[in-house]
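Take a look at the structure below.
Only a single protein chain was left out; the remaining protein chains are all shown in position.
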Amino acid sequence: MGATYKNNLELTIFGESHGKAIGITIGNLPSGIQIDLDEVARDMKRRAPGQNKMSTARKEADQVEILSGLQDGITTGAPLTGVIYNSDQHSKDYSLLKTNMRPGHSDYPAYIKYKGFNDVRGGGHFSGRITAPIVFAGNIAKQILKQKGIQVGAHILSIGKIKDEKFPVDVNDDMLLKLSEKQYPTIKEGVFEKMEEAILKAKENLDSVGGKVECVALHVPAGIGEPFFDSLESHLSSLMFSIPAVKSVSFGDGENIDEMLGSEANDCYYYDEAGHVKTSTNHNGGITGGITNGMPVSCTVTFKPTPSIAKKQKTINIETKENVELEIKGRHDPCIVQRAVVVVEAMMALGILDMMGE
Amino acid sequence: MGATYKNNLELTIFGESHGKAIGITIGNLPSGIQIDLDEVARDMKRRAPGQNKMSTARKEADQVEILSGLQDGITTGAPLTGVIYNSDQHSKDYSLLKTNMRPGHSDYPAYIKYKGFNDVRGGGHFSGRITAPIVFAGNIAKQILKQKGIQVGAHILSIGKIKDEKFPVDVNDDMLLKLSEKQYPTIKEGVFEKMEEAILKAKENLDSVGGKVECVALHVPAGIGEPFFDSLESHLSSLMFSIPAVKSVSFGDGENIDEMLGSEANDCYYYDEAGHVKTSTNHNGGITGGITNGMPVSCTVTFKPTPSIAKKQKTINIETKENVELEIKGRHDPCIVQRAVVVVEAMMALGILDMMGE
Amino acid sequence: MGATYKNNLELTIFGESHGKAIGITIGNLPSGIQIDLDEVARDMKRRAPGQNKMSTARKEADQVEILSGLQDGITTGAPLTGVIYNSDQHSKDYSLLKTNMRPGHSDYPAYIKYKGFNDVRGGGHFSGRITAPIVFAGNIAKQILKQKGIQVGAHILSIGKIKDEKFPVDVNDDMLLKLSEKQYPTIKEGVFEKMEEAILKAKENLDSVGGKVECVALHVPAGIGEPFFDSLESHLSSLMFSIPAVKSVSFGDGENIDEMLGSEANDCYYYDEAGHVKTSTNHNGGITGGITNGMPVSCTVTFKPTPSIAKKQKTINIETKENVELEIKGRHDPCIVQRAVVVVEAMMALGILDMMGE
Partner (left out) sequence: MGATYKNNLELTIFGESHGKAIGITIGNLPSGIQIDLDEVARDMKRRAPGQNKMSTARKEADQVEILSGLQDGITTGAPLTGVIYNSDQHSKDYSLLKTNMRPGHSDYPAYIKYKGFNDVRGGGHFSGRITAPIVFAGNIAKQILKQKGIQVGAHILSIGKIKDEKFPVDVNDDMLLKLSEKQYPTIKEGVFEKMEEAILKAKENLDSVGGKVECVALHVPAGIGEPFFDSLESHLSSLMFSIPAVKSVSFGDGENIDEMLGSEANDCYYYDEAGHVKTSTNHNGGITGGITNGMPVSCTVTFKPTPSIAKKQKTINIETKENVELEIKGRHDPCIVQRAVVVVEAMMALGILDMMGE
C-alpha cells in the first residue's frame, strides 16, 4: 500500500489498528517553529474514542511521542515523526474477518489486492484509527498557519437528516474559536441535541448514521493553486478522499451550485472600505480557476454511515465461496462524523500549508 | 502554471484559447496499441462548440494533429503529443478583461498569481477550450481500456433543477453505447427537452445554468487503488477538479449517502450464478477503502453555471481600484454541461488507466 | 515511455528523430520574464548539426516555434511549449534497424520494452536529436537565472585522452562569457586542435571518441537542496543521466576525490574582505550534505564514444535469432562532446532553477 503524499510537504503514514504503533512522518516543514504540544494534545483528544456513548468504547490515550524533527520544542527542519503506541488491543478472535467480507468495508478489495495477507485485526491499515496521526500532523500545520495569520475551523453540517446551517460569508476567527471549544461544534444552537438523538436511535437499532462536515480556512492569501492538475481543489479533494468513509467533496456551495443561475452563483467583487478585494457572496468557496481569491476557502465533506453495524447482513465467505450472513461484533461508532471534524480540519490545514510552499 | 499530472501515466497540457495551438502530451502509454482516429474525431465532436443554439457560436474543427508517439496508427510507446491549432480567433478588444475582473472566473486570482502577465484573451490557459486536448487523451485511454474489456460512459444527471435518474446497479455496455450515440445523453426519455428549455430560458435572460454529470466505468477489476493518498477516489477527484467549473465530486451516492442508514448504504456481497462476486446495490460507487471492488466505478461531478453571462454584474477595476459594473460581450455557452459529458468520461478513462498501471 | 520531470519545474519532452516534430513543454515558469529569442537561437546553433566535418552532415535549422506560454515575448506563467518541426529527413531504408541491434545503442532494450513497436528511424525518441528541445528549455532557464545573477557555463574537459584543465576555484563570469563565444570551448589554449585531431583520426578509422564536459553555475545562493532524496546532486545527476550517452556524473573533484586525504578534500571556509563566506578550494563542487554552500556548483559529465560507428561489428538479428555482422550506414558524429556542451549547460540551468523553487 502506498501511504505517501509528496508535493511541497511530504506526509507518510504507517501503522495498523492493532499493531505496535501508528504514526506519520512530515517532511519539508519549515525550521524554527515553536510547537505547542498542549495544542497537539487538545486536537488529539477531539478525535479520540471512548468519550461518550456515541463512540466506540475503546479507550486510547492517543499520546504522540515525537521521534525526530523537534529540538527543545522547536522544529529543526528535519522530518518530524510522531508515533502513537497502541495500548488497548482486545485479543479477540479475528478469524471470521479473514473470510466473511464486511459490506461497505475495505475487506474484499483489500483481500483481492493483498492476496489475503493484509492485517484484518480492527481493519488494519484501513482503520479509521489511522486518522489519529493525520490529526497530529494537521495540528502542527495549523500552528504554522496560525503564525501566517491563517485560521482553520469546521463544524458538523449534518448528521443523517438533521442539518446545521452553512458558514456565513463573513465567517470570522471568533466564530471558529467558539466552535473549536464545543464538544460537538454546530453553528445553530440546539441542533446537536437532535443529531445526538438520531445517533442514539441508530445505535439502538444496531444501525449507524453518516453526515457532513464543513471546513473553512480564513485569511488564505489570493493566488494559491494552479489551473490544472495542481488546482487547490484537486489537492484538497485528494487529501479529503484519503479519510476513510468520505464519499463526496465539494467547495463553496458545490453540491447545490448546479441549481443556481449564473447570476446567483457568481461571487461579485468589490473593494471594501479598507481597500481590500472581497466578494459579496462566497458560493465558489474562495477558489476560482483552481486558485484562491482571498475569500474563506470552504470545503464540505460527506461521510457515509459507519459500515460496521451490529445488524445482521448478507455477504460472502471468500474461502468457502458461499453466500452467508454476518453479524459484526465489537466496539463500533454508530456515527463517526463528530470525531471526524478535527480530521477534516487537519487535512485542510495540511493541504493549504502544502500548496503555499514553505 | 503547472499543467502536468505524473503518476503511472503522464499528462501535460498546454495552450491558450487564443494562442497558436492547444495540446497535450501523454507519457507512459503502452506500445503496440492501434488507435482509431475516427473514434478520436467522434469524441472531439461531442465536445466541440458551435453545434446548436445552446453553445457558443465559435466554430472550431478541433482536428487533432499528432506530432509524436504514433507510427502507422500504432502507439510506439514514446510520448504521444496531439495538437489542435486554433483557427477561429475573433480579433476583438480584450483590454477590458485586463482590468475588469469577471465574477466567478479565474481573472482575479490569475491576475494576482501571474502579476497581470497571464494571457486573458478568451480566458487564456484557463479557458474551457483547454478541455479539448483532455478529450483527445481520454479517447486514447478509452480505446486502450476497451481492449481490456473496460467501458466508460456518462450521462447528464441534471441541468439546473431538471433531473435525470441515476445509473441502475446493473448498468451495462449496451446502455452506455446507446447513451454515447445521443447528442444529449440522458437515461430517462424526454428529459433533455426540459433541460433544453431551462438552458434556452437562461440564455434569453442573459443568464446561465449548471448541472451534474454521472460517469461510470464498467468491468474494472477489483483491487485498483490504495487506502491513503493514492486512493482511486483521491486520484479521480483530483483529475475531475481540473476540469474548469467543477465544484463537487462524489462517488456512488456520495452526496446523499449521509442521509442513509448504515444498513441501507452498505452494499452487500453475493456470489452470482457464474460465481462472480457482486453487490446487490452500488451506493459506494464500486470503491471501498479507496480500492475497487469489481462493481461499476461511478462518479458524479457538479458543474457550476457558466460564469460568463451577458447580464450586468458588479465587480472591480483592478487598475483604477474602483468598484465598477461589467457587461461581458462575446460568444458564451448558457450551459456547458452537455459539452462536458465527454470531458468527464475522458478524465474517468485517464484516471482508471493510470491507476491500473501499464 | 515516460518523458516528464516534475518537481518545482515541469519538463515534458516529446518527438522522434524522423517524426513530424520534437518539442518540450515547460510548466511552472515564473510569469513576467522577457525572453530574448536571439539568445535561444544562439544556443540552438551551438548544438545544431552540420556545422563542420566533425559532426553529422544532417542539416537542421532547429528553429523553435513557440506554441504557448509567451505573449509579446514575455512569459505568461502558462506552460511554455516549444516545437521544432523536422525537415531534413532522409527517406532511407530503416528495415535493417528493426532486426539488427546496434551495439551500444538502445535498440535491443527498446525492442524488448516496446515489443518492437518503437520508432527506429534515426533512433526515434532515443535519438540525440531529442536534446534540441532541452537546449531550448535550458536557454529559457539560463535567461531567468541571469536575472537572479546566476551564470551557467561549461567547457570540454576532455576528448578521448586529450585533456583540458578544470575550472579554477575563482572561475568568474568573464571566463564563462569567453568560453561561450568559442565554437569549441576549452580553458587551455590550443588544446582543441589536438582534440579535433583525435576526432578526425577516429572518423578516418570509421570509429568514434567520447569525452567529458565540466559545467559550473556561479553565484547560486547557499541553502539550495535537501539532505536526502532531494539533494541537489540527486536532482542534477538525474537530469544529466537523461542526456543520451552520459555514463558518469560527478561533482567537484568527484571522480578523483577518493585519492585525496580528508585534509586535502575538505574545503576550508573563510570570510573574504567583503565579509562573504568562501572556501579556499572547491573540491566539493559547491555542494556539501546535498545543499549548496555558495561556491560555484560544479558538475562533470562523461560521454561515451558515439555508438554509431561505420566499422563492422558483431551483433544479433532479433528476428532470425542469429549472430550476424553489422555495418551502420548513414550520417553520424565521430564525437558528440563538442555539441553536448550546451546540453549539459541546459540541464544544469534547469536543475538549479527547479531546485530554487519559483
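Per-chain numbering from 1; labels A, B and C assigned in written order.
The rule is short, and it goes like this: contacts are C-beta pairs under 8 Å (C-beta built on N, C-alpha and C of every residue); 3 or more make two chains touch, one makes a residue touch a chain.
All values reported here derive from a predicted model rather than from experimental measurement.
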Candidates C:4, C:71 or C:186 - the one touching the absent chain: C:4
Residues from chain A at the interface with the omitted partner, ascending: 1-4, 6, 10, 12-16, 19-23, 25, 27-28, 31-32, 65-69, 71, 74-81, 83, 113-119, 124-125
For chain C, the residues touching the chain missing from this view: 1-5, 11, 13, 101, 103-106, 108-110, 112-113, 125-126, 130, 158-161, 202, 205, 207-212, 222-223, 225-231, 233-235, 237-239, 241-242, 244, 246-255, 257-271, 275, 277, 279-280, 283-285, 287-294, 302-309, 311, 313-316, 321-323, 337
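Note that in this section only the chains that are shown with their structure count from here on.
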Residue-number overlap at the chain B/chain C interface, same or different (half cut): same
Length of the line joining the C-alpha centres of chain A and chain B, rounded to whole Å: 27
Whole-Å gap between the CA centroids of chain B and chain C: 39
Sites on chain B at which at least two other chains make contact: 1-4, 13, 113, 125
